[in-house]
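And then subunit A:
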Amino acid sequence: MTAVLTRRPGLAKIRTARSPLHLVCLGFVALVTAAALLAPWLVPYDPNAIDLGNALAGPSPEHLLGVDAAGRDTLSRLLLGARTSLLGPLGVVVFSTVAGVAVGMAAGWRGGWLDSVLSRSTELVFAFPGMLLAILIISVYGEGLLAPVIALSIAYLPYVSRLTRSLVLTERRRPYVSAYQVQGHSALQISLRHILPNIAPVVLAQSTINFGYALMDLAGLSFLGLGVPALTPDWGRMVFDGQTAIQHGYPLSAILPSAFIVLTVVAFNVVGERWADRVARRDR
Partner candidate 1 sequence: MPENVLEAVGLHRTYGSVRAVDDVSFALPEGGSLGIVGESGSGKTTTARIVVGLEQADAGEILVRGQARAARQRGRARRLARAREVQMVFQDPYLSLDPRTSVDQVLRETLRLHFPGTDHDRRVRELLDQVGLGTRAADARPRQLSGGQRQRVAIARALAVEPAVLVLDEAVAALDVSVQAQILNLLADIREETRIGYLFITHDLGVVRCVTDDVIVMRRGRVVEAGPTAEVLAAPRHPYTRLLLESVPRPGWDPEAIAAARRAL
Partner candidate 2 sequence: MTSKTSPHTLDVQGLRITLPGTARPVLDGVDLHVGAGETVALVGESGSGKTLTSRSALNLLPPGAVVEGAVRVRGEDVLTMNTDQLRALRTGTVSMIFQDPRAALNPLRRIGDFLIESVTLTGSMSRADATARATELLRAVGLDDSALRKYPGQVSGGMLQRVMIAAALMGDPALVLADEPTTALDVTTQAEVIALLAELRARFGTGLLFVTHDLDLAAAISDRVYVMYAGRIAESGPAEALFARPRHPYTSALLASTPRLEAPQGRLTAIDGQPPDLRQELVGCPFAARCHLATEVCDQQAPEPRTAPGRPHHQAACHHSDRLEGSPVDA
């Protein structure tokens, strides 16, 4: 049994070596990350400052990317929106990876009843639509970024734990693990010092891909008005706010955040898949 990373067929062309797409995507990821980190110093306006006189104005030297229906500067909101839009998925990925690896390692290493219990309970989460779970948790805990992040982390955990479990099962069958057991090392030492570093690259590559999906899910939630508070700049929220403007013939404030969501997700997926491919091909 070998672990296979989830990936779609037909993308072989753009994944081949020396493909410029990978570099472009890597660059884009770096750019978005930099924008998110430096946003407070980059923004030309307060993202919530309302300038109703200029509402729905197109691009101009004062407002490079125009103004939305509520009279807020789109560029400022995009830049600051990158923070929430990236911070959320980051939280999801960190939490789901840490918890998923712990669950997967325990299940894979101990086996037996613990494996059954853990595997069945993660399958239970699998059977439950992630978005529905998120909406449920948000409706209980109310507004704020934390509730959707926790909800999605739980929804993503089974993917990580299942991958980790199968990797651990393969890895622990290698004789070097038996060798450490014979040497008198404890199970915990072997898991943390030897198995974890050997499976980490594959898990992290998968987590990079998960990042893109989490970004999409969180944007979807905030488009539905769930999670992110109304005034916080966020790409999903911006699409929601901008949809009325489209009807008035001013699509820029909705299309730009949409484009950023799509490009960021694609970029993270390409980078993640490329990484996963490289890790999988590595001679072990």
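Candidate entries met the following condition: all candidates are chains of the complex that A comes from, given by their letters.
Everything below uses one rule, namely that a residue touches a chain if its C-beta (ideal position, glycine included) is under 8 Å from a C-beta of that chain, and two chains touch if they have at least 3 such contacts; residues count from 1.
No experiment lies behind these values; they were computed from the predicted model shown.
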Could you check which of 1 or 2 is in contact with subunit A in this complex?
1
Spell out the residues on subunit A that touch candidate 1 in their complex, using ranges where they run on.
174-176, 178-186, 193-194, 197-198, 283-284
